[in-house]
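FYI, not all chains are in this one, though none of them got moved.
Letters are used for the chains, namely A and B, taken in the order the chains are written, and counting of residues starts over at 1 for each.
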Amino acid sequence: MSVTWFNQFYKEIADSPLSAWLELLPGQISTWHKEQLHGDFNKWIKLLGKLPQTQPSLINLTDQVEFGREADINEYTQKQIIGLLKQFMPWRKGPFQVHGIHIDTEWRSDWKWDRVQPHIQSLDNRYVLDVGCGSGYHMWRMLGENAKMVVGVDPSQLFLMQFQAMKHFNADPRIHLLPVGVEQLPDKNAFDTVFSMGVFYHRKSPLDFLQQLKNQLRPGGELVLETLVVEGDENTVLMAGERYAQMRNVWFLPSTDALCLWMKRLGFKNVRVVDLAATSIKEQRATQWMDSQSLVDFLDPNDHSKTIEGYPAPLRAVVIAER
Amino acid sequence: MSVTWFNQFYKEIADSPLSAWLELLPGQISTWHKEQLHGDFNKWIKLLGKLPQTQPSLINLTDQVEFGREADINEYTQKQIIGLLKQFMPWRKGPFQVHGIHIDTEWRSDWKWDRVQPHIQSLDNRYVLDVGCGSGYHMWRMLGENAKMVVGVDPSQLFLMQFQAMKHFNADPRIHLLPVGVEQLPDKNAFDTVFSMGVFYHRKSPLDFLQQLKNQLRPGGELVLETLVVEGDENTVLMAGERYAQMRNVWFLPSTDALCLWMKRLGFKNVRVVDLAATSIKEQRATQWMDSQSLVDFLDPNDHSKTIEGYPAPLRAVVIAER
């Protein structure tokens, strides 16, 4: 079954600007499928196979991500869907509405989209890449903006399952998630817009990461980068310790000036910060669909301007630039 | 342009039993395209691009290979087509009829087809592979038998051009020629019928070749093998010298008994010889479309039962077996 997902992608790209991906990607996906499957992968595939076939009377991708109305299904089916989808917890990025089921995710990713969307070029008819796409919430919103094709990459196999669970209710051939890292993608300058939100600070080599994003963009294409930043001038860069807000694997947190300088150094044009926002404990919090600790637990209980480790609390910038 | 040919193939196979080919083939084709192009390749591509667009009022693939009637085009266009197609000389396998143009090839490949076709399983709805397909004459005849898909492999780039020149007049999405050797194909047991006519005696390792053919067949699939043989018992094998009938690169010429024994040793079932025929100088001869030496020049002028080197003259067997 999982193989079919990718065969469908290959079919879609064979006569597209992404066709050169066929030189590498199917071999990588095949290796991944043989050697790197998550221990629960086959269990997850079985669960996905149990999702009932429904007839959504509505698909809404413009102001939220909504597949079907409650009235389209009966109560038993709704409970069945809830039971299956809860097996894919924790749900982090969302929310999703599925036949009246409100998947209340840890993040209000719609708030982030609202901060980003007004500043970007129209996605109409564009090839769009989302690097670090998670379960794909923003990908659906990009599709809602009429993208010609939306490709997400994220190595997490749980996110892949969550994405496929949602795609089950809206099997749109224009949207695909690939379980690979951006560093595995061939440098083909094929996309009109590249998003990367919430990934940069996990990278040990920020310049190589920016270069990889650039290598995916066609000349003139647009990069939309969202990441953690700190206050300071163009020489200010915070190196996180072993943990930052309880996250392992956080590395460089530059100021917005430093970040913009780095992007210019690599040749990005028209680099500008379009949004800067402290993450609120209303935007990221525990829910019924993500019931472990969340932001409020990662901040200093006496001073929400600091993380529990004493670093400045999460501050997120959206930077836009062109290749 | 040439890349488009193969992208179309990738698209066709992405959701077919051949989908696993995508793991290797696009990378191989890309390497081929970067490193192994014939010196005339780009010239040939330009010539192909000059072939006029026509509206064939008839496509006949059943008793011959015929694309369009003479009346479909004017005299000037006909001359133009003839001029372009002659640039791809020598034409060896055929004949083809294109808008009344008779491409009179060195070989009457239709005679061979008539000896083979009555003995094989119906090709209706089957995936068919032709190993060493030349310009593709037999592939069209296979399509005429209603194959679901016909794939030919042959490393010769001139043959690829001749094939594409014919496909220009009948752009059927079910027929594809790949410029690779059978040894490069992934072992996926994906084909219902595998043909290999006129290749076996060019192989230094006949058993490995038979094994490669077997590895392309699904269990129960049919192999149709045509090759040069000699008279003799099951222990008789002629090793050609540096040249056989002026051909370099001829190696093992077994008796039909030896050949059948070898095939059984590799696990082929129901192995039987269905045709045995000395090649006549009417079947293989110089024409206006292949104007250099042909069979008559390669035989002993005083004794047509011998090659010019003194070996037995060409005797060809068709052997059929199942996997």
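Rule of thumb we're sticking to: a residue touches a chain if its C-beta (ideal position, glycine included) is under 8 Å from a C-beta of that chain, and two chains touch if they have at least 3 such contacts.
All values derive from a computational prediction rather than experimental measurement.
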With 2 chains placed, the number the full structure-file assembly comprises: 4
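Criterion: only the chains that are shown with their structure count from here on.
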For chain A paired with chain B, centre-to-centre distance based on mean C-alpha positions, whole Å: 49
Residue ranges of chain B touching chain A (in the complex, touch as defined): 3-4, 7-8, 10-11, 14-15, 19-20, 22-24, 26-27, 30
